[in-house]
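Note that one protein chain of the assembly has been removed; the remaining protein chains are unaltered in position.
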Amino acid sequence: MAMTDASGTVALNQPSVQTSDDAAGYYTPGEPIVDAKAPTGPIATRWTNRKFENRLVNPANRRKLTVIIVGTGLAGGSAAATLGEAGYNVKSFCYQDSPRRAHSIAAQGGINAAKNYKEDGDSVHRLFYDTVKGGDYRSRESNVYRLAEVSANIIDQCVAQGVPFAREYGGLLDNRSFGGVQVSRTFYARGQTGQQLLIGAYQALERQVAAGTVTTYTRHEMLDLVMVDGKARGIIARDMVTGAVETHTADVVVLASGGYGNVFYLSTNAMGCNVTAAWRAHRKGAYMANPSYTQIHPTCIPVSGEHQSKLTLMSESLRNDGRIWVPKNKEDCDKDPRDIPEEDRDYYLERIYPSFGNLVPRDIASRQAKNMCDEGRGVGPMVGDFRRGVYLDFADAIARLGKAGIEEKYDNLLDMYERITGENPYEVPMRIYPAVHYVMGGLWVDYDLQSNIPGLFVTGEANFSDHGANRLGASALMQGLADGYFVLPNTIRDYLADGPFETVTEDHPEVVAAHQAVQARIERFLSIDGERSADSFHKELGHLMWEYCGMERTAEGLRKAIDGIRELKREFWSNLKVLGTADSLNQSLEKAGRVADFLELGELMCIDALNRRESCGGHFRAESQTEDGEALRIDEEFAYVAAWEFGTAVENDPNEPQSSMGTPVLHKEDLIYTAIEMKQRSYK
Amino acid sequence: MKLTLNIWRQADAAATGEMRTYALDGVSEDMSFLEMLDVLNEQLNAKGEEPIAFDSDCREGICGTCGLMINGQAHGPEVTTTCQLHMRSFKDGDEITIEPWRADAFPVVKDLVVDRGAFDRIIQQGGFISANTGSAPEANSVPVPRDKALRSFNMATCIGCGACVAACPNGSASLFMGAKITHLGELPQGQPERDQRVVNMVGQHDHEGFGGCTNIGECAAACPKEIPLDVISQLNKDLRTALKHGH
Partner (left out) sequence: MTPVATHTSAPTLVKGSRAARSTITLKILMAASGIVFIGFVLVHMYGNLKAFAGHDAFNEYAHHLRTFGEPILPYEGLLWIVRVGLIAALVVHVASAYALARRASTARTQKYAVKKNRSSSLSSRTMRWGGVTILVFLVWHLLNFTIGKINPSGGATNDPYNLMVDTFDLWWMTIIYLVAMLALGLHLHHGTWSALQTLGLTGTAAARTRAKTAGWVLAVVIAGGFSLVPLFVLLGVISK
């Protein structure tokens, strides 16, 4: 029976009812969540209506309202600039030495926008549709629609700031199709789109610094959220140069602190990417939504040895021309690939997915590469007892387009490959392997991007809302900038219209408590005086996560991982070794804090993955697959957002209060679609 | 391979530093230069000596965080960033001297870490186009000739690493500034603020204590993004034009 909402819009699906309970014992069921800010009415009018309904802040009052923004990536930088321009008093934090270095800078491929410049049938609705489908129907439709709606404004804004997008000979903007989408809507600046967009946002931010509306706090790491009377009222941050633990208060706090893919140790994320800001907020009560949704990108440079510190992405666009294969016979795996005859090669994606071939979505390409290597047909050097790599071969494309043609299209990528591996990809097929790249999960937010803690807003990769269980290429940049330039500035004002709030002084008991807790934790790290570096714990955690909570997850593996992580956590708190002092730049100390939080996050991710006994997007549960091994989504049970509340710390662990984690509480938010019907994806 | 490393150690900005020598064994060719330092740090930590502080973040040559003076060359012997330098550029038995960027405008924070805040302040003084959010016209309403767009893009690839300053005998940041001036100056959107931009940025540059350019070209040779010297010509020309306009 069809349900209707208040405005009479018809729901196309029923709320799901979970019958399985794999994670029983690891969590406590909680109250379902109803997004109080969820808009109603026809989908195309929701955002317009919301902008109108949200209250305004008198320009004269804005100067008196302080906004803390943690993060200067696309999401944070754009928000800081925009709120500064509007006249708010903004304090902007990042852990790097300059706002310009946030990890958004590394994005290569491009940014989507429904401009329909190619007149190829694109529209706001199609971008909306593609994004929901790409996310495997695990995102909120209202949010995604809004994202598609503001996407075109982003391009206008960036061009006005001087972002040098690729252009055609006539001087108009060029764009391309990306990530298997059939329309051309991806705007790009060679292979450095994220860099150019971020520099645009950074410059707008620095302009506001000069104008006096924004103050930047670089090399500052947020270590806790300050809550007063149930509201977010500031942060505790450590000045990473002097070591001073500072209290910063404000009327509202925005977290734009990026993704936590580094919980896997090896990922395409920057070395400093962390979950600390989000996790500290989670510990203070903010829900963490769908933490196990991880995107594993198929085309990365494989691990070369034990000392590897990070993995490097090779843009997805390479799959447009390269063919992926492994040897048919295990015996050929250590041969020179050029000596393996055509009939002994298995172009497995073309074989299994004849219609999409090498262009299947990221999650599928990744999982199949893993399957090949698990069968023992991986290539490249042995890492441990495994070869982890498949070939991405340009020989055919070189024959077709000539070396010059390939050079023109991919030059900087192939150069980067050669620099890292020492192999010439024009002569030997490239080796690639999947790597952790992005997290769809993050802090839970309502339609207004406010978490369940009043006054705490979350934007960009740090929140969970727009990508469901799998993110399409070129849509994270879009989301970050949509949030920062257009959404947050329009939603935060409704909250700030009640401000300025009563001043919080530094001697307020809740402030003092937060400050002391941070200080105590730092002292604890320095005083454990064990044997192992934080990095070694991180590496071990990464192994566990990759092995059991990576591309393929099973109930048994996840339980094993949870045990392993708990064990590791105990050892961490008793055998950690951090040298140096608290009152100077101390990179080991910074690392220890981040690893401590990753350890807790890792456990929650496994619990979330264990509970979700279905396969959707990047989350593949071996127990839920079709006969031919494809992901099987179970909408009747799991069409919901899993929002986890931090379990109250158990008191049975008096020695390690900072590490104790109670059982998390699961709150479900039903996903109800009115503008799009749920279907199983098929790429055969 | 086995290496001898001479590394600058300095406790904090106020301390006087010194070179210290470390022997490191078991370095593999496939390691990046920074992974080699990670290994050294892991060993130092185990021995009870505080690890060496150095900056890095993306480790893929785009964020501009890393930057070391390696055997007297900014970012080492290849045209790339320190994080993308691999140990196959060295050989067994090599002695490698590692120092921080040296410029009074980039004070040492600790060991090999310096403070490049001066670059941010130069950008604050005009390295932007004033376009408040929401005020932008339709993106395709202002076409940009492709060659100008290309040149603009090429100069916008500067990662703000500071190698140009580190390599320059005068400690000048002209290449960095020139890259920004050219990036914005090639675009129609950048014209209204063009004179003011160059005057203010150069004013801040001088105020920060960077040296004047003598067109020696060490900067462009060290630049991992191959920003060419002609951006300095552009910078000079823009300043001359601003002078002419009475700024």
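Letters A and B mark the chains in the order given here, with residues in each chain numbered from 1 onward.
Here, contacts are C-beta pairs under 8 Å (C-beta built on N, C-alpha and C of every residue); 3 or more make two chains touch, one makes a residue touch a chain.
Every value quoted in this text rests on a predicted model; they were computed, and no experiment measured them.
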| item | value |
| --- | --- |
| Of A:K115, A:R190 or A:H248, the residue in touch with the unshown chain | A:H248 |
| Residue touching the undisplayed chain, where the options are B:G190, B:G211 or B:P224 | B:G211 |
| Positions on chain B where the hidden chain makes contact | 6, 8, 19, 69, 71-73, 97, 99, 102-105, 117-118, 121, 124-125, 167, 169-172, 198-200, 202-218, 220-222, 228-230, 232-240, 242-243, 247 |
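Convention: only the chains that are shown with their structure count from here on.
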| item | value |
| --- | --- |
| Approximate Å spacing (C-alpha centroids) for the pair chain A, chain B | 28 |
| Partner chain A, residues of chain B touching it in the complex | 11-12, 28-32, 34-35, 38-39, 42, 45-46, 48-51, 53, 55-65, 78, 80, 84, 86, 88, 109-110, 113, 115-117, 119-120, 123-125, 127-140, 142-146, 149, 152-153, 156-157, 159-160, 183-184, 187, 189-190 |
| Contact set on chain A toward chain B in their complex | 78, 81-82, 85, 96-101, 103, 105-106, 115, 117, 153, 155-162, 164-173, 189-190, 192, 195-196, 199, 202-204, 206-207, 209-210, 216, 218, 241, 270-272, 304-305, 307-310, 312-313, 416, 419-422, 485-486, 489, 531, 533, 535-536, 577, 579-580, 584-588 |
